[in-house]
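Every protein chain except one is present and positioned as in the full complex.
Up next is chain A:
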C-alpha cells in the first residue's frame, strides 16, 4: 500500500526475498502505478506477474499476483481489506493506518494467510481482531497498573 506521493504505508510479502530485492521491487511497482491515469484498468503486466491495484482516496492498494491468478478476485480481495479496515477503524483514513500500522497488519493477517484468503466474512474477521484486542487491552491495563 502506498500513498500518492509514493510513500509506502504497508507492505506484506508472501514470498521470502532479500531486503534489497524487496526495496527494488517496491520502487519499481510504485513508479508503474503512479504513472497510470485513472481511466486505465487496474491491471498491469509486470515481469511474469500481474499487478492489480486500486486507489482509495490518497492511497493505492496494490498486489502482485501470478499469471494464473484471477485479477478480479485480487481486486475484490483489496476491496474487502479496505472494507475491513473501514469497519475496524470506523471511516478509515490514511492517518489511521500510519499511526496504527500494526493493527492494519493484524487485520490483514486475519483476512489473508500465506497469500490465501482465510476469512471471507467481514464480521468474523473483525470479531477475531476485536477479541484479541480485548485480550490485549486487559493485559495493557494490567501492565500499566502502578506496581507500588
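As a working rule, a contact is a pair of C-beta atoms (placed from the backbone, for glycine too) under 8 Å apart; a residue touches a chain by one contact, two chains touch by 3 or more; residues count from 1.
Convention: contacts and distances are computed from a predicted model.
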item: Complex member absent from the view - protein name from UniProt, among "Isobutyryl-CoA dehydrogenase, mitochondrial", "AP-3 complex subunit delta-1", "tRNA-splicing endonuclease subunit Sen2" or "Vacuolar protein sorting 26 homolog B, like"; value: "AP-3 complex subunit delta-1"
item: Absent-chain interface as seen on chain A, which is shown; value: 8-14, 16-19, 23, 39-45, 68, 70-73, 75-76, 98-99, 101-102, 105-106, 109-110, 113-114, 116-121, 124, 128, 131-132, 135-136, 139-140, 143-144, 146-148
